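Of the protein chains in this complex, one is absent; all others appear in place.
Entry: chain A
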Amino acid sequence: MTTQLHEQASSTDDQRRRNAVLGLATRAVRAESSSVLAATVLLVLVIGALRPAFFSVGQLRDVLNSSVYVALLAAGMSFLLSMREIDLSVGSIFGLSLISTALLMRGGVSPWLAGALGVLLGGVLGLVNAVVVHYIAIPAFVATLATMQLYRGLAVALGNGQQVTGLPLDDSFFTVLGGTELGLPVSVWVLIAVTLLLTGLLRFTPFGYRVRSIGSNPDAAAFSGISIAGTRTKVLVLMGAVGGLAGVLGLAFFTSGDPNIGTGFELQAIAAAVIGGTPLRGGTATVFGAVFGAILLGVVSSGLVFFSIPANWSSFATGLVVLLAVAVDSVLRSRRRARESAFGL
């Protein structure tokens, strides 16, 4: 009995050592986000091979820069999806925060303060979503379907249906946030920071574990003392704040407020998160994957321009690429799962 135990212990020791050696390499390859990263790189290479002009630094930077907003929304969305929830109002939160920040600036509020208030507003809009979900007791899907219209309508009404212009463009808010540092647009640096922060939140805090626990098995989570409503509220507020941040960054870059900006971002963000490896059934999430998913979508849409696809077909082509990406990913994933199960048994 004791020898048996000893053997067992030493074999697990061996395993552990082996794991430590292989750990970093295998983890990089097995990471949920690896396939989307590979797909993005591959797509960039293919487009670059066929259309060398695509390979210019400026072009790639533009692609990154234009992906930032959906990438931020997708990063937040991965939290929601991993707890089996969804937020359809993020595109409108993005737009309303952007418009409100612009209006505050035009009304004389200092641009940095207005920007901070824009992020705060996003958080408040997320809280409104959470309150509606909790007190009216309807699924987040339905609640945010309604607030999507509400927030968008508010943005249009506040902007009087027109562009908000006449902003103090020489303020440091616009020159810094809309500018470039160390070779990358500042908004990309913000995206990197947010991605690292949210990954840390997801992987290394009780909150992140709670989110994924709930997605894995809501009943077991509740029966372990995890508050589903509390966690959902926090995630919706987080999502809103991230949406607000994206809106503020968008304003700094676009330098004017279009009330219809960000329409359809919610679906792009969901698509990006799913392409990135966060399944709709919940339980797992990858912030990196969601961000790369958004970049992949950005590469696709700018690649289409390079192949001079008629504008009327670009939506069709984007849909096709998304479908392809998800299909390949699904096949790879189910194979990996089958292999794991075979080992497990």
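In the analysis below, a contact is a pair of C-beta atoms (placed from the backbone, for glycine too) under 8 Å apart; a residue touches a chain by one contact, two chains touch by 3 or more; residues count from 1.
Here, contacts and distances are computed from a predicted model.
When the unshown chain is looked up in UniProt, the name that turns up among "Sugar ABC transporter ATP-binding protein", "GerMN domain-containing protein", "Tryptophan synthase beta chain" or "Biotin-dependent carboxyltransferase" is "Sugar ABC transporter ATP-binding protein". From the options A:124, A:226 or A:309, the residue with contact to the unseen chain in the full assembly is A:226.
Considering the whole complex, the residue from A:152, A:210 or A:234 that touches the absent chain is A:210. Within the entire complex, the positions of chain A that touch the omitted partner chain are 8, 12, 15, 204-206, 208-210, 212-213, 216-217, 219-227, 283, 340-341, 344-345.
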